[in-house]
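The complex is shown incomplete by one protein chain, all other protein chains being positioned as in the whole.
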Amino acid sequence: MSEPVLVGNQLLELREQFENPEQQRETASIGMWVFLITEVMMFGGLFTAFTVYRLSNPAAFNEGSKEMTIVLGAINTALLILSSFTMALAVYSSSIGKTKLLAIFLIITMIIGLCFLGIKFTEYYLHYQDHKVPGFWFEYHGPSARQVQMFFVFYFILTGLHVIHMTIGIGILLVMLYRTLLGSFSATYHTAVDLAGIYWSFVDIIWIFLYAIFYIPGLHLK
Amino acid sequence: MQLQDQVHIGGSADMTIETIAEPVRKNYLNDKQGILSWLLTTDHKRIGLLYTFSITVLFFIGGFFALMMRLELLSPRNWLVSTETYNKLFTMHGIIMVWFFLIPSIPNTIGNFVIPLMIGAKDLAFPKLNLASWYVFMLGAGVTIYALFRGGVDTGWTFYTPFSTGYSTTYVIAAAMGIFISGFSTIMTSVNFIATIHRMRAPGLTWFRLPIFIWSMYANSVVLVLNTPVLAITLVMVAVERVFQVGIFDPALGGDPVLFQHMFWFYSHPAVYTMVLPGMAVISEIVPVFSRKPIFGYTAVAFSSVGIAVIGFLVWGHHMFVAGESVYSAMAFSLLSYFVAVPSAIKVFNWTATMYKGSVSWDTPMLYAIGFIGLFTIGGMTGLFLAALGLDVHVHDTYFVIAHFHYIMVGGTVMAFLGAFHYWWPKISGKLYPEGLGKLGAMIVFLGFNLTFFPQFVLGYLGMPRRYAAYPEEFQMLHIISTAGATILGVGYILPLCYLIWSWKYGKPAGPNPWRATGLEWQTSSPPPTHNFKKTPVVNVRAYDYEAMKEQLGLREREFENV
Partner (left out) sequence: MSTSLQFWPDSASSVAGEINLFYITMIVLCATIAIGIAIFLIYCAIRYHRKRENEMGDQTRNYIPAEVTWIVTPFLLFMGMFMWGAKMYMDIERPPDDAIPMYAIGKQWMWKIQHPEGQREINELHIPVGRPIKITLTSEDVIHSFFVPAFRTKQDVLPGRYTMIWFEATKPGKYHLFCSQYCGNKHSGMIGYVYAMQPADYQAWLTQGAPEGSLSSQGEKYFHQYGCANCHHFDNQGRCPDLRNLYMRPVQISTGDYVTADDSYIRESILDPNAKIVYGFQPNIMPNFSGLIPEDQVVALISYIKALGPAPGNQMPSSNGAVPKSFGTQPGIAGPNATSGSGSHRGQR
C-alpha cells in the first residue's frame, strides 16, 4: 500500500496516491479542517435550536441553569483548558522529535480527559438523583416546568454529544500513543499528532461554549 | 522526477502519447481478481463501480414505489393499495430517491470514478475513507431497507413534526437512522473530494484550467459538508423527542414545529442544489465535448456553481410561505430565491451558446444533454412561479410542486446521470455501448418523462394536493395520462440498464478516446490502469482547448459553407 520514501535522513511512509510527503501532509490537514467544519455545523444546529428556545423562555432557562453544579462545571472547564495545554506540549514535543516526552504528554492529556468524563458522569448521576433527566425521571415544581425540561433536554443532548466527542478523542490519543511507542513519529513526520491536537482543541472549545450557555446564566439566581 | 518522462497534455508538438499508442493490458478491472479484491479495494474507480451497483439497485427499488403510486392514482378511489400503504409508498419513494439515489448518484459513482482521472491524480486523497464511505452508505441503506421490511414509514420524506414525533405509528426512527448514517457517507465523500481537488491536481493544472465538472463537484461537496451535519442533528432531535416524549418540536410538549421546518429546509434546500449541481457538472462536460468547442463563458459557468452553492443556503424559507412565516421574512426569502435563479439561467444560456458554431454530434450523451437543458429550463422556470409569493400560496403543496422538482430531479439529474454513464462508459468499461439503442433509450426517457410530469403542472394549478391516495373525480384523466407516461419512462430506464450490461461483455472495444475529448481522463487507456496514468501528466493548456490539442486529437478546423 505505501512505500517508504527517503526524506532527509529518514524513511517515511508515503501513501501511493501522493507525489511527495509535503502533499500528503497538506492534504491530511485540509481533510481535518473540513471535517471540523462539519462538526461546527452539527453543534451549530443544536446551538441555534437552543438559542431560539432560550430567547422565547429566558426566565425558565435561567431557572434550569440554576440547577447546575457550577463548581463541577468550573473544575471541568479548568481541566479541559489544562488538557489543551498538555496536548499542545505533546504536539510540540513531537515536532522536535522528542518521542518520550510526546508519550508522557499524551498520557497526561488522556488522564485529564478521563477525569473530565468522571466528573461529567458524576454530574449526570446527581441530575438523576435530582430527578432532572427528561424522558426517564423528570420532576420540576414551578409554573414553567415544561420549559425547564426543555432546557435539560438540550443540556443532555449537547453535553452527551460532547461526551461522545471526548471519548472519541481519548480513543484517538490512545492510537497516537500506540504509534508513538511503535516509533512512527519523528521530527520529520508527525502529521497524525498535529491533527489529533487540532481535534482535541476543537472539542475543548466546544465545552467552553457549553459551560457558558448551561452553567453561567443561572449563577445570579443562586 | 524528470520532465521528459511525463506525458504532456497540449503544447509542444514533439510530445509522445504513449498511453494512447500502446494498449495497456493491465487495467483496474483485471489487475486483481476475486470478490474480496472488490470488497477491500481502495481504488476510486472500483469504489465508483461499487456505488454504481448499489445506487442502481436502490434506484429501481425507489422507482418500483413510484410505479405503484402511479398505478394507485389511476383511479380516484383506493383500488390497488390502502391509504396507509400509499402513504408508506410515497415516503419510501422520497427517502430512497433523495438520500440513496439523487444525492450520491453522480458524485459517488461518476465523480468517484473521474475526479482523480480529470485532475491527473493517482487516486482520491483518502482512499480508505472512500471505501469506508461505501460501507457506511450500505449500512445506512440497510437500516432504511430494514425499516421498509418492518412495515415502512408514513411521515413523508420531510418528517414534519409533530406528526413524525408524536403521531406516526410506523418505523420513523429506523428510517431516520438510516438517513443519519448515510449522511456520514456523504460527508466522508465530500471531505475526500475537497481535499483531492485542493491538493491532488496534476502539475500545471491551475483552478482556471480545471474542467467545469470539477468546479461544480467542488461547490457541491462544500454544500454537502455544510448542510449534512444540520440534517443529522435535526434527525437526532426528532428521534430524541419520539423516543423519550420530551418537548423539542411538539407544541403539546412545549416545542415549536416550525423550528423543525427551518432546520430541515436549511438542510434540504441546499440539498436540492446538491442533487442538481452534479447534473450541471456533467452537462458542462458533455456539451463542449460533443460540440468540439470550449465551454462558452468558462468563468461565468464556474462561478455560477459557486453562486448557487452560496445563495442556495439563504433561500430555505421559500418552503414555508404558507407555514405561518411573517410577511417580511417571506419577502426576503422570495427575493433571494430569485437571486439564486440567476446563476442557473447563466448556465443554460452558456450551454446553449456553446453549441453555436460548434461541430455538434448527435451521440447519445449529447441527446441526454440537450434533453437536460430543455427539461431543466422548464423545471427552473416553474421554480420562478413558486418563488412568486402570491402565486405560491395557491400552488404550494400541490402537484405543481411535484412536477417542478421532478423536472429538476428526474428531468435534470437523472438525465444527466444517464448521459454521464453513456459519455464515460467507454472509459469505465473499455467498451462502446450500442449507439442505436442508446439514442432510442434517450428518446423514450424524454417522451415518457414529459408525458408523466407535464400533466402534473395542470393538476397542480387545478388544485390537486400532494400526497393524496384518493382524489376528486375531475382529476382522473390527467392522472391516467401521467401513469401512462410513467410506464413508458420505466421502459426507458430498463433499456439502458440492459444494453450497458450487455456491452460490458459484448461491446466493441472503445479505445482510449472515442469522443476525441480533451479531458485528462481521455489521455489514459480505457479502462485505465490501477494508478490511472503511467506517468503523472503535466498540464499547460486550459480545459476544452481543442485549438491547442488539434494535432494530438487529429482534428482540423471546420469549413463553414456559408457562415
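A few remarks follow.
Think of it as A and B in the order they're written, each chain with its own count starting at 1.
Assume contacts are C-beta pairs under 8 Å (C-beta built on N, C-alpha and C of every residue); 3 or more make two chains touch, one makes a residue touch a chain.
Being a predicted model, the structure only gives us computed values, none of them experimental.
When the whole complex is considered, the residue among B:Leu39, B:Met477 or B:Cys498 that touches the unshown chain is B:Met477.
Only one of A:Asn62, A:Ser144 or A:Thr167 touches the absent chain when the whole complex is considered: A:Ser144.
Among B:Leu71, B:Leu139, B:Leu314 or B:Met381, only B:Met381 touches the chain left out of the display. Looking at B:Ser334, B:Thr364 or B:Thr413, the residue that reaches the missing chain in the full complex is B:Ser334.
Think of the hidden chain as still there; on chain A it touches residues 143-144. In the full complex, chain B contacts the hidden chain through residues 75-76, 83-84, 87, 154-156, 160, 162-163, 166-168, 251-252, 257-258, 291-294, 296-300, 321-324, 327, 330-331, 334-335, 338-339, 341-342, 345-346, 348-350, 352-353, 355-362, 366, 370, 373-374, 377-378, 381-382, 384-385, 387-394, 396-398, 458, 461-463, 465-478, 516, 546-547, 550, 554-560.
Criterion: only the chains that are shown with their structure count from here on.
By the touch criterion given at the top, residues 1, 15-19, 23, 26-28, 30-31, 34-35, 37-39, 41-46, 48-49, 52-53, 56, 134-136, 138, 146-147, 149-150, 153, 157 of chain A touch chain B in their complex. Chain B makes touch with chain A in their complex at residues 1, 42, 116, 121-127, 129, 187, 190-192, 194-196, 198-200, 225-230, 232-234, 236-237, 240, 243-248, 253-256, 259, 263, 531, 536.
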